[in-house]
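Every protein chain except one is present and positioned as in the full complex.
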């Protein structure tokens, strides 16, 4: 029975979209209301809580000291993780991240990394020996669709909120932060579209995400270049759909970037 | 059906206790017969097998060399583990420790640590660089109730039995023990009480443990001070019950401490 | 029903063997056709794909730099692993190796190690500090019986195919291989026999392996000495069966060794 | 002695953060902060931030954990990686397992689990920032989340610790007091009966110090209880 | 800048390995290379070696993963420990999980999963040697293995990447181009409809560069498609 109900729901949502509307009344290129709160708690070196409609993602930054990779002796290290906490949805379970969670972390990671959002060369302290390791941890608290965009936005907001900890003799002095910011050189954002029947809509909510045929996430940097993309879902896109979506994404990216304060 | 039988059994045991007696004829403040055998096997640096009624717990001590923690550069390190071996009960399974096992290890650890049972400052060899790491491993061989008290007793007996291994050039020479003991500065013991209906009894046996409403473990040091406590079980204690139990525990602690030879 | 069918199949195969024949027409001491292909892919430092009938095992060698063990400061390190890939059989699952896989890896490891196949003393670069670590990884691609012999053969062929990577400043320069071979000092091979009813046959195929009573693997070195043995299966061997099998194994070992080119 | 131990913990009757010995840190509770959960709560308490999400009564997975005569109450306590000084590796550690266990046992006495046999009531406690006292913050949040989920309860369960620092008994230890103090006694009570449903202790107490700390923690719990009730009144009061 | 970055990627119209910008590396495909699997394929493509084994439709374990209206298509992508420069520790890592997921989604649109409700179609992709482009090699192999298993498909799915190196758009990046290049765009297409079933990108593309790379990857896919079809014809052609 369950899949019959699912099909009816799918048809309903697709029909509305075919008529140029959406279940929650938004336009095809509208985000749900977005709020960004930073500086949540003092233990994180930077943090942000993003609400995108009913979706809530908190990102926290921890800076550790470590050794640069041997093929990049002059650079710091970036590590990006996501966790869908079991309280965020009736269907999530405690345990190590599953493929959809890993996908979110990896796509956000690529967006940050490939856009040069962090000037990693400035994170090197001693060549080949000591550098900052930046841990970006996304903590999904309430799952109501489109974790890609909320995850990227919270990660960037948290990185912008970050202050370097104090260091003495190559060790971090916990509890004492400096006023030094991270060297942020770019502001990538992600825009995610869902293809449902004949339409492609921005920022799918939970109902739309459940019935979508395919998903396309486009990460755009501040100059309007693409820095990451990811198609998802069991359906396909035509080449034209992809080109149009990329263009629409680039436009919306500018709006999101305005929400990110330096 | 199973829970009906469980309820009948519970009522039976609680009725006996209401009459001031116990299923195995002991008084409320009586331990089952306790024996402590030390120096079991030559590979452990110290060891003890404690039998408390039908419960059997072996503790073994291994001393390794390692680095002090950075916030305690002049101290050795203590690590306490417990394993309920699958042969110890029809219901235990092989695999990583489950919450009840972890609880036992952590409460024993707190008792040892907080009482200063080991003078960890004397375990430092070179400040910030080299120190002894003391591994206390409790190995539960036969589970017939009250692992807290048997676990703590075996751990302390094993620590008292320990001789430091020989060290050359910062490395342990296996197979050659010295006559040097561990710097033992205190002798904490745990006394565990079970609340069953209207009564609170010491050293619950397996039948009592299965039906108890709540559990209170009190770790007492040689001067009669408390060094750790842990309430367990799905029931509650009144404040008066707690104060009385703490007092009864302190009295019995003296008896247990006498069993621990220097 | 399943086990009834299994018994009928077992009786059928055992009857054929009692008549001095085998299900696939081979003699008792015949191997299935064997091919060895080396130098598969350029990322491995050495590699070989062995086909033994329908069984396919690829072995790859990776050389890493590391520290010698403290009790063997002048020797390199050998590590042998096996994985039954889930594509190799309808019954294999993804996940960490299970006991039968671990057994294969450990018996191959013993054969290589105990025969002195690799002169590990020549793998030491700086005493107590730097040495080669040889990783032998067996990757079972198609499972049609007798993984012991195919695994050992692929491992030895891959070790013989290995060229040391280039090293500068104590680091491996990836992508640049030297012409230096590993110091191979012996050529152990394994010969595995299955006891089925009254007969003991070499190189069991899948059908025979499924119904065998017991298994005996004999690893023989180039001088005809035994370097490892392993009985498997829920049945037993008589002492005479063991002595005869060891002798038959030693004879077949010579044939296999001829397939291994320097 | 640990590096960084302060010389004095109390100067002129004031603690290092300016509080009186019997004064708890500021606490703020909001019920119903998550959309997907059946009930939820956020507690900010002296730097600690906890969010609790409650689901249930619902089906039990795995099935064999179900109990035929009542619901199983399962608490999952988790610290976010960025909630502590040293980044915490994601995943369950021994400390979390113990805290989840004692939190379940602290709440079990007040939940009418017998109304929902063969089901599970799951509470997920996320610590987003840790500043000494996360288990008490978590129990306090979990309790409100269960109530917010509409699950019948005999009472709420507030939690609060007392401890000994520099020889003095104080309530609701802050970070530095927790790190360098001599004893800690986290407790949870059932206010309507006065019964104790959580009690842990580590450090060093003489019997009389223990009694004093016990009473202080109890009074702390009662203060927390008022804030819990207010949070529920804020959300549900208008309906009355 | 990474240690080892080449000064130039293209000299006199030739790439470092001698290819033209729009030239894919040599590719060889064989169907039916394993005995136990229901279908299999081996792909050698410019140094990459992938073997795919397909089982199914078959029973689903664990049972609760079964779908009542179709087969579940599950891809397990795995790199052999010796397939890369630094030995890869056996076991699933985050990269493999992601590639397994996108590979499933790339193939799902062409498999008639609705014919086999409550079953699983499992494809295991083993990378025996990696030389940039393993996911495209794996998708290409998996696609042929499913066909070889006799499972009805609307079409085969070829995959191929394009990218940007030294400012130029090129197809099918080799190892050094992949390591030091500026962008990578792996794609999979369904040739009969021209639809895109896999698309990932990382690096830096202007919109017009993206379009150029997109077309080049598409053309690359079409070339791979021919080799896939030939492999099946080689095995099954004689029956026609």
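For clarity, chains are labelled A, B, C, D and E in written order, and residue numbers in each chain start from 1.
Here, contacts are C-beta pairs under 8 Å (C-beta built on N, C-alpha and C of every residue); 3 or more make two chains touch, one makes a residue touch a chain.
Predicted model only: the values in this text are computed from it and were never measured.
Trainee: Considering the full assembly, with which of the depicted chains is the omitted chain in contact?
Mentor: Across all of the complex, the chain we cannot see touches B, C.
Trainee: Looking at the whole complex, which of B:62, B:106, B:231 or B:252 touches the chain that is not displayed?
Mentor: The one listed residue touching the chain not shown is B:62.
Trainee: Taking the full complex into account, find the residue in C:65, C:94, C:242 or C:259 that is in contact with the omitted chain.
Mentor: In the complete complex, the chain left out is touched by residue C:242.
Trainee: Residue-wise, where is chain B in contact with the chain that is not depicted?
Mentor: 40-45, 47, 54, 56, 58, 60-62, 64, 81, 83, 85-90, 93-94, 96-97, 135, 137, 139, 141-144, 174-175
Trainee: Can you list where chain C touches the absent chain?
Mentor: 2-3, 71-73, 97-100, 102-103, 105-106, 110, 113-115, 216, 221, 224-239, 242-243, 246-247, 250
Note that in this section only the chains that are shown with their structure count from here on.
Trainee: Walk from chain B over to chain D along touching chains and report the minimum step count.
Mentor: Between chain B and chain D, the shortest chain-hopping route counts 1.
Trainee: Please find which chain has its CA centre nearest to the centre of all protein CA atoms in view.
Mentor: Of all chains shown, the one whose C-alpha centre lies nearest the global C-alpha mean is A.
Trainee: Scan C-E, A-E or A-D for the interface that duplicates B-D, counting it as a duplicate when over half of the contact pairs agree by residue number.
Mentor: When the contact pairs of B-D are compared with those in C-E, A-E or A-D, A-E matches.
Trainee: Measure off the straight-line distance from the CA centroid of chain D to the CA centroid of chain E, and report it in whole Å.
Mentor: Centre separation, chain D to chain E: 51 Å.
Trainee: Would you mind listing the residues of chain B that make contact with two or more other chains?
Mentor: There are none in chain B.
Trainee: Where do chains touch, given as pairs?
Mentor: A-D, A-E, B-D, C-E
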